[in-house]
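Here's the structure, in structure tokens; my notes come after.
Here the complex is missing one protein chain, while the rest keep their positions.
Chains here go by letter, A and B, matching the order in which they are written, and residues are numbered from 1 within each.
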Amino acid sequence: MMTEMGALTQPSRWQKIWDSLSILWQSKVAVAGLILVLFWTLTAIFAPVVTQHEPNVEDAQARNEGPSAGHWLGTDHKGRDLWSRVAYGGRIVLVKWPVTESFWIPGGVAIWGVLIALAVGCTLGLLSGYYGGWVGEVVMRILDAMMAFPTILLYLIIIAAMGASATNVVIAITIAGSPGIARLVRGLALDIRTRDYIAAAETRGEPGLWMMFLEVLPNARGPIIIDAMLRVGYAIFSIGTLGFLGLGLPPPNPDWGSMVQAGHHHIFTNPWGVVWPTVAISSLVVGLSLLADGLREESLRYQ
Amino acid sequence: MLVRDYMTKHPLMVQPTMSIVDAQRFMGENNIRHLPIVGDGKRLLGLVTRQTLLVDPGRLGSLDVWEITRCLAGLTVQDVMVKAEHVIIVEQNATIEEAARIMVEKKIGCLLVVDDGVVTGVITEIDLLARLMEMMAARVPGVRVTVRQPNVSGELAKLVGAIAAQGWGIRALGGTPTPKDPSKWDVVVKVSNVPKDEIVAALRKVDGQEVVDVREV
Partner (left out) sequence: MSTELEWITEVDDHRIKTPVLQVEDVAISYETRKGDVPAVRDVSFDILRGEAHSIVGESGCGKSTVAFGIVNFLGRNGRIVNGRILFQGQDLVGRPQEELRRIRGDRIAMVYQDPMQALNPSMRLGDQMSEVLIVHRGMEKKAAEEKCLEMLNRVYMPDAANVMRRYPHQISGGQQQRVVIAMALLNDPALLIMDEPTTALDVTVEAVVLDLIAELQRVFDTAIMYISHNLGVVARVSTKVGVMYAGEIVERATVKDVYLRPYHPYTQGLMRCVPRLGMDKRSSFLYPIPGRVPSPANLPPGCVFEPRCDYSREECRLKRPALRAIEPRHWVRCHFAEEVAQMGWEPPEEVLADLATPAEFDRTAEPILKVSRAKTYYEAPSKKLLSREKLYVKAVDDVSIEVIKGETLGIVGESGCGKSTLVKTVIGMEKPTAGEFEFMGVDISTPVSKRDLSIIRELQMVFQNPDSTLNPSFTVGMQIGRALRRFKTVPKDHVRAEVMRLLNMMKLGELYYDRLPRQLSGGEKQRVGIARAIAARPELVLCDEPVSALDVSVQAAVLNLLMEIQAELGTTMIFIAHDLSVVRFFCDHIAVMYLGQIAEIGLAEAIYSPPYHPYTEALLSAVPIPDPSVEQKSIRLSGNVPSALNPPSGCRFHTRCPRKLGDVCETAAPPCQHMTDEHRIHCHIPLEELREMEMVVSIAG
């Protein structure tokens, strides 16, 4: 009886949070991913603190230089500090979204894009997965048609039509991402719909919105969160590509994709201008997918 | 009355890589004298008996002490076993008298039952003796009568008819040529739940036959 009483005492709130995080530490893969992601996030947030130079200040004396004590990662063809540009470049994807010229909200373009795509995708997926019927079929067929487009083509069309701005990038990520999320959520909902607790809620006569968002959605959260992490990675990748094609965020603000674009003209005289932003993009994307993979592995092991 | 009904199924068997030291211990622990050696799918590869495990002294004569130990430790059952083609076997669909015949002729007490090369059981002299015991209803109380009759067909029917006429049941019945007199035939009958005297009286009446032994068991 004593052991049972011991087991029954309630853990504190902090204990609970720590427990749910402990799943992270179990996987070396997830920890490696987390370190990479945290590195770039913290660098972006504290960019003014961790850099010696302004990102847009051109130093005519030091063009195309390699790494040195003065410029940790070297300089680009205009003599701008590469470390500083890389650090600030992370801000737009991870830390701040300039909704308009003068107004910005925390959370980067990639993150907001995926969040909005999640909202849209989950709603559509739940509608078609939980309710089914011909409405669901029609919604899914339209989304299937959208998924038939190559993602990058979709981005190009949207940005080309609406112009290059941070907000339009967010819209592009939303449009390109929500069909995939909807399909995932629909699959999960179709499965969860057959569980007894759904039947129990139905026999209580619960309204449809309650069923979708409180009975079905919370139980689909694991795969959705993991999918979202991977999607943030893809979004960062796509933003980089757009930047490289000249459709990214307007200059002179540092942006990893445009940095590669600018640097690749001088690749033989100064490879650093291309190397660092590329390293930044790929390490962040790799970090996110490692994190997602590690979490998936661990959460599967728990079952 | 076929071998498959009375054999011991699932005999102990071992793989050919077992060392002879282990095999010797294995046979001792499990109190068996015949050890089939099998490969994949219980296919018979050979047979090891206590005799085969005795190492030929001639082989050891030329070795010194250290070499003997090494030689013994390295030997496995496949080095000493009787190869499958020389093992005396019986099929499970053979009759038990066939098994007995083989055992008597070859002077062995145990036969491997092998079908299409696969070991399915063993049948021993004990199994056959147990059959004899049951055929003669050794454990059922009753009157056991031995009747000597001419070795002519129809005589047995007369004897059985006499018992049947009384309404008795026969518990066991067996016959064999009279020792040293091929013209006679000894028949053993066992009848239960009938007084000895009544049986003897009834059998005495059978023409040309002689009650040579009566006992209550």
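Observations, loosely collected:
Note that a residue touches a chain if its C-beta (ideal position, glycine included) is under 8 Å from a C-beta of that chain, and two chains touch if they have at least 3 such contacts.
Because the structure is a prediction, the values reported are computed rather than measured.
Within the whole complex, the absent chain has one touching residue among A:Asn219, A:Asn253 or A:Ser282, and that is A:Asn219. Here one chain is not drawn; of B:Asp40, B:Glu85 or B:Glu105, the residue touching it is B:Asp40. Within subunit A, the residues in touch with the undisplayed chain are 1, 3-4, 8-10, 26, 195-197, 199-206, 215, 218-219, 221. In the full complex, the hidden chain is touched by subunit B at residues 8-10, 12-15, 26, 29-31, 38, 40-43, 116, 118, 120, 126-127, 130, 134, 139-140.
In this section, only the chains that are shown with their structure count from here on.
If you average the Cα atoms of subunit A and of subunit B, the two centres end up 82 Å apart.
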